[in-house]
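Presenting subunit A:
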Amino acid sequence: MKYAFYPGCVSKGGCPELYTSTTAVAQKLGLELVELKEAACTGAGVLNEKNPELADTLNARTFAMAERLGLPIMTICSTCQGVMTQTNHKLQSDKSYLAKVNSNLAGEGFEYKGGTLIKHLLWILVEDMGLEKLKTLVSRPLKGLKVAPFYGCYILRPSSVLGYDEHPARMTYIEQVVSILGGESVDYTGKTKCCGFPILTINERNSVAMVGDHTIEAKSKGADCMVTPCPLCHLNLDGYQPKASAQKGAKIDLPVLHLPQLIGLAMGFEPKALGLQRHIVSARGVIAKVAT
Partner candidate 1 sequence: MQVSFKVRRFDPEAGKPPYYDQYTLDVPDYFTVLDALLQVRDEVDGSLALRCSCRSAICGSCAMHINGHAHLACKSRIQNFASKTGEIVVEPMGNMPVIKDLVVEMKPFWSKVQAVTPWLIPEGPPPQREYVVPNSAMLELAGVMNCIMCGCCVSDCTVLTVDKSFLAPAALAKAYRFVADPRDGVSEERLRELSKRSGIWDCTRCFECVQQCPKNVAPMERILALRAKAMEVGFTNNIGSRHSESIARSVKHSGWLDELRVPIESAGLFNIKALIGYIPVGFRALVKGKVPPIIHRPRPGADSVKRIFEKLEVRK
Partner candidate 2 sequence: MLQHDVLIIGAGLAGMRAAYEAKKKNVDVAIISKVHPVRSHSAAAQGGINAALGENDSWENHSFDTVKGSDYLGDQDAVETLCREAPADIIELENMGVAFNRREDGKLAQRPFGGAGFARTCFVSDITGQVILHVMYEQLLKMGVQVYEEWFCLSLIVENGVCCGVVAMDMLTGKLEAIRSKAVIMATGGLGRVYHPTTNGLICTGDGMSLAYRAGSPLMDMEFVQFHPTTLKTSGVLITEGARGEGGYLVNAKGERFMGRYAPQRMELAARDVVSRGEQTEIDEGRGVDECILLDLRHLGKELIMQKLGQIRELALDYADIDALKEPIPVRPGMHYQMGGVKTDAQGKAPLPGLFAAGECACVSVHGANRLGGNSLLETVVFGRRAGAGAADYVNDVPATAVSESAVAEEEKRIKSLFAREDRGETAAKLRLEMGTTMKANVGIFRTRENLAKAVDKIKELKERYKGVHIQHKGRVFNTNLLAAIELGFMLDLAEVISTGALARQESRGAHSRMDFPQRDDNNWLKHTLAFCTADGPRLEYRPVTITRWQPERRTY
(Lines give C-alpha, C1' and ligand atoms only; values in the text may rest on other atoms or scores of the structure.)
Protein backbone atom coordinates (compact mmCIF):
# COMPACT_ATOMS: atom_id res chain seq x y z
CA MET A 1 0.00 0.00 0.00
CA LYS A 2 1.37 3.31 -1.10
CA TYR A 3 0.53 6.76 0.22
CA ALA A 4 1.50 10.34 -0.36
CA PHE A 5 2.84 11.11 3.09
CA TYR A 6 2.00 14.49 4.61
CA PRO A 7 4.06 14.70 7.80
CA GLY A 8 2.81 18.12 8.93
CA CYS A 9 4.85 20.82 10.62
CA VAL A 10 5.05 19.40 14.13
CA SER A 11 6.62 16.07 13.22
CA LYS A 12 9.35 18.12 11.58
CA GLY A 13 9.53 20.55 14.46
CA GLY A 14 8.48 20.11 18.07
CA CYS A 15 7.82 16.37 17.85
CA PRO A 16 10.57 14.84 15.76
CA GLU A 17 9.89 11.53 17.51
CA LEU A 18 6.56 11.36 15.72
CA TYR A 19 8.28 11.42 12.35
CA THR A 20 10.83 8.82 13.40
CA SER A 21 8.29 6.46 14.90
CA THR A 22 5.93 6.83 11.96
CA THR A 23 8.50 5.97 9.34
CA ALA A 24 9.80 3.08 11.43
CA VAL A 25 6.37 1.60 12.01
CA ALA A 26 5.16 2.24 8.46
CA GLN A 27 7.99 0.21 7.02
CA LYS A 28 7.14 -2.78 9.15
CA LEU A 29 3.45 -2.39 8.32
CA GLY A 30 4.28 -2.43 4.64
CA LEU A 31 3.10 1.11 4.01
CA GLU A 32 5.15 2.70 1.27
CA LEU A 33 5.35 6.44 1.90
CA VAL A 34 6.15 9.06 -0.70
CA GLU A 35 6.73 12.22 1.28
CA LEU A 36 5.17 15.42 -0.04
CA LYS A 37 8.24 17.49 0.62
CA GLU A 38 7.02 20.63 -1.07
CA ALA A 39 3.62 20.70 0.60
CA ALA A 40 2.78 23.69 2.76
CA CYS A 41 1.29 23.83 6.23
CA THR A 42 -2.50 23.28 6.23
CA GLY A 43 -2.89 26.54 8.10
CA ALA A 44 -3.99 24.57 11.16
CA GLY A 45 -7.40 26.20 10.97
CA VAL A 46 -5.84 29.54 11.90
CA LEU A 47 -5.06 30.67 8.39
CA ASN A 48 -8.66 29.88 7.51
CA GLU A 49 -10.02 32.43 9.93
CA LYS A 50 -7.93 35.18 8.38
CA ASN A 51 -8.17 34.25 4.74
CA PRO A 52 -10.13 31.10 3.92
CA GLU A 53 -9.50 31.24 0.19
CA LEU A 54 -5.76 31.46 0.72
CA ALA A 55 -5.77 28.51 3.12
CA ASP A 56 -7.95 26.48 0.77
CA THR A 57 -5.62 27.24 -2.13
CA LEU A 58 -2.57 26.05 -0.20
CA ASN A 59 -4.35 22.83 0.69
CA ALA A 60 -5.61 22.31 -2.86
CA ARG A 61 -1.99 22.61 -3.93
CA THR A 62 -1.14 19.71 -1.64
CA PHE A 63 -4.09 17.67 -2.89
CA ALA A 64 -2.99 18.30 -6.46
CA MET A 65 0.49 16.97 -5.66
CA ALA A 66 -1.00 13.71 -4.41
CA GLU A 67 -3.41 13.57 -7.30
CA ARG A 68 -0.48 13.85 -9.70
CA LEU A 69 1.13 10.88 -7.93
CA GLY A 70 -2.14 9.04 -8.09
CA LEU A 71 -1.95 8.37 -4.36
CA PRO A 72 -4.16 8.98 -1.36
CA ILE A 73 -2.69 11.26 1.30
CA MET A 74 -1.68 9.86 4.66
CA THR A 75 -1.65 12.26 7.60
CA ILE A 76 -0.35 11.68 11.11
CA CYS A 77 -2.03 14.60 12.77
CA SER A 78 -5.70 15.03 13.71
CA THR A 79 -5.50 18.73 12.97
CA CYS A 80 -3.97 18.27 9.50
CA GLN A 81 -6.56 15.58 8.83
CA GLY A 82 -9.45 17.76 9.92
CA VAL A 83 -8.39 20.90 8.12
CA MET A 84 -7.63 19.01 4.91
CA THR A 85 -10.85 16.99 5.01
CA GLN A 86 -12.93 20.09 5.53
CA THR A 87 -11.19 21.88 2.67
CA ASN A 88 -11.57 18.88 0.42
CA HIS A 89 -15.26 18.68 1.30
CA LYS A 90 -15.70 22.35 0.48
CA LEU A 91 -13.90 22.01 -2.85
CA GLN A 92 -15.68 18.83 -3.83
CA SER A 93 -19.16 20.13 -3.05
CA ASP A 94 -18.74 23.49 -4.80
CA LYS A 95 -17.39 23.18 -8.31
CA SER A 96 -17.31 26.91 -8.95
CA TYR A 97 -15.24 27.45 -5.82
CA LEU A 98 -12.90 24.66 -6.93
CA ALA A 99 -12.49 26.45 -10.25
CA LYS A 100 -11.68 29.68 -8.44
CA VAL A 101 -9.09 27.98 -6.26
CA ASN A 102 -7.58 26.32 -9.34
CA SER A 103 -7.27 29.68 -11.01
CA ASN A 104 -5.17 30.76 -8.02
CA LEU A 105 -2.98 27.71 -8.54
CA ALA A 106 -2.62 28.01 -12.29
CA GLY A 107 0.59 30.05 -12.14
CA GLU A 108 2.18 27.40 -9.90
CA GLY A 109 1.64 24.58 -12.35
CA PHE A 110 -0.99 22.79 -10.29
CA GLU A 111 -4.56 21.84 -10.92
CA TYR A 112 -6.72 19.94 -8.44
CA LYS A 113 -9.44 17.86 -10.07
CA GLY A 114 -11.09 16.97 -6.79
CA GLY A 115 -10.19 13.31 -6.49
CA THR A 116 -7.71 13.04 -3.63
CA LEU A 117 -8.52 10.85 -0.67
CA ILE A 118 -7.10 11.97 2.68
CA LYS A 119 -6.66 9.50 5.49
CA HIS A 120 -5.07 9.55 8.88
CA LEU A 121 -2.74 6.69 9.72
CA LEU A 122 -5.33 5.58 12.29
CA TRP A 123 -8.00 5.17 9.62
CA ILE A 124 -5.57 3.50 7.24
CA LEU A 125 -4.71 0.90 9.88
CA VAL A 126 -8.31 -0.09 10.40
CA GLU A 127 -9.92 0.53 7.02
CA ASP A 128 -7.18 -0.07 4.43
CA MET A 129 -4.85 -2.49 6.13
CA GLY A 130 -7.11 -4.24 8.58
CA LEU A 131 -6.46 -4.93 12.23
CA GLU A 132 -5.90 -8.63 11.59
CA LYS A 133 -2.75 -7.75 9.70
CA LEU A 134 -1.61 -5.51 12.54
CA LYS A 135 -2.22 -8.33 14.96
CA THR A 136 0.24 -10.55 13.15
CA LEU A 137 2.95 -7.96 13.68
CA VAL A 138 2.53 -7.66 17.43
CA SER A 139 5.54 -9.21 19.13
CA ARG A 140 5.38 -7.46 22.47
CA PRO A 141 1.70 -7.34 23.47
CA LEU A 142 0.83 -4.41 25.69
CA LYS A 143 -0.52 -6.76 28.29
CA GLY A 144 -1.89 -5.03 31.34
CA LEU A 145 -1.24 -1.58 29.92
CA LYS A 146 -4.18 0.75 30.47
CA VAL A 147 -4.36 3.31 27.71
CA ALA A 148 -6.52 6.42 27.62
CA PRO A 149 -7.31 7.38 24.01
CA PHE A 150 -7.28 11.09 23.19
CA TYR A 151 -8.62 11.70 19.70
CA GLY A 152 -8.22 15.42 19.12
CA CYS A 153 -11.06 17.63 17.94
CA TYR A 154 -10.21 17.84 14.30
CA ILE A 155 -10.34 14.13 13.58
CA LEU A 156 -13.80 13.97 15.16
CA ARG A 157 -15.80 17.04 14.29
CA PRO A 158 -17.84 17.99 12.38
CA SER A 159 -18.61 14.29 12.20
CA SER A 160 -20.70 14.53 9.05
CA VAL A 161 -17.77 16.04 7.13
CA LEU A 162 -15.21 13.66 8.63
CA GLY A 163 -16.95 10.58 7.32
CA TYR A 164 -18.55 9.32 10.52
CA ASP A 165 -21.89 8.83 8.79
CA GLU A 166 -20.27 6.24 6.50
CA HIS A 167 -17.82 4.96 9.13
CA PRO A 168 -19.52 5.31 12.52
CA ALA A 169 -16.93 2.98 14.04
CA ARG A 170 -14.25 5.65 13.60
CA MET A 171 -15.38 6.74 17.07
CA THR A 172 -13.67 3.65 18.47
CA TYR A 173 -10.63 3.10 16.25
CA ILE A 174 -8.04 3.94 18.90
CA GLU A 175 -9.74 1.55 21.30
CA GLN A 176 -9.73 -1.14 18.61
CA VAL A 177 -6.05 -0.61 17.91
CA VAL A 178 -5.18 -0.65 21.61
CA SER A 179 -7.05 -3.87 22.05
CA ILE A 180 -5.34 -5.53 19.04
CA LEU A 181 -2.02 -4.48 20.51
CA GLY A 182 -2.94 -6.35 23.66
CA GLY A 183 -3.65 -3.33 25.81
CA GLU A 184 -6.75 -2.18 27.58
CA SER A 185 -8.58 1.09 26.86
CA VAL A 186 -9.73 3.40 29.57
CA ASP A 187 -12.99 5.19 28.94
CA TYR A 188 -13.37 8.76 30.20
CA THR A 189 -15.35 11.81 29.12
CA GLY A 190 -12.28 13.82 28.13
CA LYS A 191 -11.26 11.54 25.27
CA THR A 192 -13.19 13.49 22.64
CA LYS A 193 -12.70 16.93 24.18
CA CYS A 194 -10.26 19.70 23.36
CA CYS A 195 -6.65 19.53 24.58
CA GLY A 196 -6.48 23.31 24.67
CA PHE A 197 -3.57 23.68 22.28
CA PRO A 198 -5.19 26.21 19.90
CA ILE A 199 -5.51 28.77 22.72
CA LEU A 200 -2.23 27.94 24.41
CA THR A 201 -0.59 31.19 23.47
CA ILE A 202 -3.82 33.16 23.67
CA ASN A 203 -5.14 32.05 27.03
CA GLU A 204 -2.65 29.78 28.70
CA ARG A 205 -4.60 29.44 31.92
CA ASN A 206 -7.63 27.99 30.11
CA SER A 207 -5.49 25.82 27.89
CA VAL A 208 -3.56 24.36 30.79
CA ALA A 209 -6.77 23.82 32.73
CA MET A 210 -7.96 21.58 29.89
CA VAL A 211 -4.72 19.60 30.04
CA GLY A 212 -5.20 19.20 33.75
CA ASP A 213 -8.82 18.13 33.54
CA HIS A 214 -8.27 15.45 30.93
CA THR A 215 -5.05 13.98 32.26
CA ILE A 216 -6.37 13.90 35.80
CA GLU A 217 -9.62 12.29 34.70
CA ALA A 218 -7.80 9.66 32.63
CA LYS A 219 -5.48 8.94 35.51
CA SER A 220 -8.39 8.62 37.93
CA LYS A 221 -9.88 5.98 35.64
CA GLY A 222 -6.69 4.00 35.98
CA ALA A 223 -4.79 4.97 32.84
CA ASP A 224 -1.07 4.22 32.64
CA CYS A 225 -0.69 6.50 29.66
CA MET A 226 -2.55 8.44 27.01
CA VAL A 227 -2.26 7.86 23.30
CA THR A 228 -3.13 10.44 20.69
CA PRO A 229 -3.15 10.59 16.89
CA CYS A 230 -2.51 14.35 17.11
CA PRO A 231 0.92 15.85 17.82
CA LEU A 232 -0.65 19.18 18.77
CA CYS A 233 -2.62 17.45 21.50
CA HIS A 234 0.60 15.71 22.46
CA LEU A 235 2.50 18.98 22.71
CA ASN A 236 -0.04 20.37 25.12
CA LEU A 237 -0.95 17.28 27.12
CA ASP A 238 2.69 16.32 27.54
CA GLY A 239 4.56 19.62 27.45
CA TYR A 240 2.15 21.54 29.66
CA GLN A 241 1.38 18.77 32.08
CA PRO A 242 3.87 20.14 34.64
CA LYS A 243 2.08 23.51 34.52
CA ALA A 244 -1.29 21.76 34.75
CA SER A 245 -0.04 19.85 37.72
CA ALA A 246 0.94 23.11 39.42
CA GLN A 247 -2.35 24.79 38.50
CA LYS A 248 -4.47 21.93 39.80
CA GLY A 249 -2.23 21.26 42.76
CA ALA A 250 -2.10 17.59 41.90
CA LYS A 251 0.60 15.19 40.84
CA ILE A 252 -0.31 13.85 37.40
CA ASP A 253 2.63 12.20 35.64
CA LEU A 254 0.68 10.62 32.83
CA PRO A 255 2.87 9.84 29.82
CA VAL A 256 1.33 10.87 26.49
CA LEU A 257 2.31 8.70 23.52
CA HIS A 258 1.96 9.29 19.83
CA LEU A 259 -0.11 6.60 18.14
CA PRO A 260 2.82 5.17 16.12
CA GLN A 261 4.91 5.02 19.28
CA LEU A 262 2.36 2.78 20.96
CA ILE A 263 2.13 0.58 17.89
CA GLY A 264 5.93 0.48 17.64
CA LEU A 265 6.24 -0.63 21.24
CA ALA A 266 3.91 -3.54 20.60
CA MET A 267 5.83 -4.40 17.46
CA GLY A 268 8.95 -4.78 19.50
CA PHE A 269 10.83 -1.62 18.53
CA GLU A 270 13.38 -0.31 20.99
CA PRO A 271 11.82 2.58 22.94
CA LYS A 272 14.70 4.79 21.87
CA ALA A 273 14.08 4.10 18.20
CA LEU A 274 10.58 5.45 18.79
CA GLY A 275 11.86 8.55 20.55
CA LEU A 276 10.07 7.68 23.77
CA GLN A 277 12.84 9.31 25.79
CA ARG A 278 11.93 12.66 24.30
CA HIS A 279 8.72 13.25 26.21
CA ILE A 280 8.40 15.83 28.95
CA VAL A 281 6.48 13.38 31.10
CA SER A 282 8.71 10.36 31.27
CA ALA A 283 7.41 7.24 29.54
CA ARG A 284 9.66 5.02 31.60
CA GLY A 285 6.72 3.53 33.51
CA VAL A 286 5.03 2.50 30.29
CA ILE A 287 8.20 0.95 28.92
CA ALA A 288 8.73 -0.96 32.14
CA LYS A 289 5.17 -2.23 32.23
CA VAL A 290 5.34 -3.44 28.63
CA ALA A 291 8.71 -5.08 29.12
CA THR A 292 7.51 -7.31 31.93
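Just so it is clear, contacts are C-beta pairs under 8 Å (C-beta built on N, C-alpha and C of every residue); 3 or more make two chains touch, one makes a residue touch a chain; residues count from 1.
With respect to how the candidates were assembled, all candidates are chains of the complex that A comes from, given by their letters.
If you're wondering where the values come from, they're calculated on a predicted model, not measured in any experiment.
Novice: Just give the number of the candidate touching subunit A here, out of 1 or 2, all from the same complex.
Specialist: The candidate that touches subunit A in this complex is 1.
Novice: Which bits of subunit A are touching candidate 1 when the two form their complex?
Specialist: 9-10, 12-17, 37-41, 43-51, 53-54, 57-58, 61, 82, 104-105, 107-108, 153-154, 156-159, 189, 193-194, 196, 198-207, 209-210, 213, 239-240, 242-243, 277-280
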